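Dropping the structure in here first, questions after.
Only a part of the assembly is drawn; its chains keep their places, and the rest are absent.
For reference, chains read A and B in written order, and residue numbers begin at 1 within each chain.
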Amino acid sequence: MKLHPLKLVTIVVEAVLDTRLRQDLLRLGAKGYTCTKADGEGSRGMRTDDLAGKNLRFETVVSDAVAERILTHLAEQYFPNYAVVAYVQDVSVVRGDKYV
Amino acid sequence: MHTLELLQANLLSPMVLAFVLGIFATILRSDLRFPDELYTALSVFLLFAIGLKGGAAMSVSSPGELLLPALASLALGVGTPLWCYAILRYLGRMEVANAAAIAVHYGSVSAVTFIAGQTYLEKIGVKFEGFMPALVALMEVPAIVVGLLIAKWQLGGGNLKQSLHEVLAGKSVVLLVGGLLIGLAAGAHGVEQVRPFFLDPFKGVLTLFLLEMGMAAARRFRDLSRVGAFLLAFGLVMPVLHGLLGVWVGRLIGLSEGGATLLAVLSASASYIAAPAAVRISLPQANPSFYLTASLAITFPFNLTVGVPLYHALSEWIYRGGTP
């Protein structure tokens, strides 16, 4: 089976950014994403999650260029003031054209 | 003595005791947790039910009665964040973002505090106007606008339009106003059909909800030391001042003793649902430790235990001509 190399970007954000991040991802070129509810701890002591819901964990399989664009966007828009964590990995997918 | 008895009755009600149990559960590091979904379900229930009830009550009153109270609520919602900001910024020497954020919270209102106040009045047999729940919805929004405008004016940036939409179409406004309209349209007779689900069990649901609120408030307790003495004092004194103001305005616009009490409760309460979400989106540089701890771990417990009976006592005192 032929596999295509792509990037998997995983983003954990506080729930308040839900709608925004979904829009951002599609606008920045992701063809889809998957979102799960999560909780966690990090270096910042800020928690707004008490009553408004916890973190959300987004993952999206994208091309290298889109991955770069997403990370740059996160770094500019959200890293300074929000609880956000993001990392990139290599993945192989079956139908590469679905994601670009 | 009479007031003390009522205070004691309030402290020993299952609702307040459940709140205290929640605090203890957290302090004892119990594994008791309410799933988020249960919390959401309970809050949907409470907001919608209070709307329904208010709507049914309003369906038998004339729309004209609502005008003056509505205007007064708006005025309170606009004024409160202004002086709160001034106090926090110039007396408390807080940063612009934090001062504006806290002002938003104390200008907006807490539906659960209102519900607790209403339940208290019902229990001690004091009547109030049916349209009071409509004021909750009215008072939720203006302070958020005013507070964010202040921040925008001082700091630039921020997305006021987005956060306005988020509050106006937010679940608490939709459920409360939706419930009100349904209650109005269905009338007292229509709402009667759903009484065994929405009205009779109301206090019990509130008890369960306050158990969870107690746990949430207590999780904030460890931040109390971080927020400093000024904010602690602010969180205890402002509610009383706003309560007094609420009673006075209530009397001025011709509300009943009970209605004035509830207006006081609303003025005194600080938001911890709509406001935090709006502020976090539009004013992310403000530190949630400050505004959430003040509103959830200081003012809410104060209002729930001491505030509500106090505002009623103030109202009684003022309405009966200043003689206790």
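Annotations
The working rule: contacts are C-beta pairs under 8 Å (C-beta built on N, C-alpha and C of every residue); 3 or more make two chains touch, one makes a residue touch a chain.
Note that the structure is predicted; figures quoted are calculated from it, not measured.
Whole-complex chain count, expressed with the shown labels: A x3, B x3.
By definition in this document, only the chains that are shown with their structure count from here on.
With centres taken as mean Cα positions, subunit B sits 35 Å from subunit A. Across the complex, subunit B meets subunit A through its residues 36, 39, 216, 219-220, 272-273, 276-277, 280-281, 284-285, 287-289, 292, 296. Partner subunit B is touched in their complex by these residues of subunit A: 14, 16-17, 20, 37, 45-48, 50-54, 80-82.
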